[in-house]
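Have a look at the structure that comes next, please.
Missing here: one protein chain of the complex. Every other protein chain is in place.
Our next item is subunit A:
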Amino acid sequence: MSLRIVVCVKYVPDATGDRHFADDLTVDRDDVDGLLSELDEYAVEQALQIAEEADDAEVTVLTVGPEDAKDALRKALSMGADKAVHVEDDDLHGTDVMGTSLVLAKAIEKTGYDVVIAGMASTDGTMGVLPAILAERLGVPQVTLLSEVSIEDGVVKGRRDGDTASEQLEASLPAVVSVTDQSGEARYPSFKGIMAAKKKPVESLDLSDLDIEADEVGLEGSWTAVDSATERPARTAGTIVKDEGEGGKQLAEFLASQKFI
């Protein structure tokens, strides 16, 4: 029986670019390049490894985002995913995590799945709550923040390294999994993979395909409101000294002046 894996990925503004907010206090996507969130590459990698271990598996990558978000899907397809689903709708602009998770949950149900895999957090919002919310919405177990993951005989197993303990987890499929950057280095797309990705199917869905009303999502439908976003003032230039043999002592003097010692 085929194992259906859906990987949720996000198209995010490049963290090395000059990221800022637009006038409506949503993330400005026009002035900075976007790309597949680095943390989602680990999710794609684990999905591909699980698929390689399974007798018969299919990896679908799913994203919610504007036209450009197709770039994130193409990257995942060039890594080796089989097909992609892109939810795109003008009414989605400004949707927060509750709305996005609603859209993802409906798209996942429509696509069909045995396991959903996501990264531990996006590199723009960095909330890290989406996988747990998806599990709640889909009514399936969450097996999240895994640094190791495997699926065998309809059971997902993994290791979760927490603040105070490391735990071995186990759940029956269907389930929602999230993986950390410790789960294993993500592969680079090969030239062959990049060429093959161009021929792979990308299904487009809009809100009406998912039976979602416009007022359930978007900036107006958000469950949260951003009232202000201010750029942090540049730090005032600090003191920089060159070590001529007394650097450690000079630093100790500074720490003492600040009452740290």
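FYI, a contact is a pair of C-beta atoms (placed from the backbone, for glycine too) under 8 Å apart; a residue touches a chain by one contact, two chains touch by 3 or more; residues count from 1.
The rule we apply is simple: contacts and distances are computed from a predicted model.
Note on the omitted subunit: UniProt lists it as "Electron transfer flavoprotein, alpha subunit", one of the names in "MinD superfamily P-loop ATPase", "Cell elongation-specific peptidoglycan D,D-transpeptidase", "Glutamate synthase domain-containing protein 3" or "Electron transfer flavoprotein, alpha subunit". Only one of A:D31, A:E109 or A:D243 touches the absent chain when the whole complex is considered: A:D243. The residue touching the chain not shown here, chosen from A:D24, A:E53, A:D90 or A:E170, is A:E170.
By the touch criterion stated above, the residues of subunit A touching the omitted chain are 15-16, 19-21, 25, 38-39, 96-98, 101, 120, 123-124, 126-129, 132-133, 135-137, 139-145, 147, 160-172, 175, 180-182, 222-232, 235, 238-243, 245-252, 254-256, 258, 260-261.
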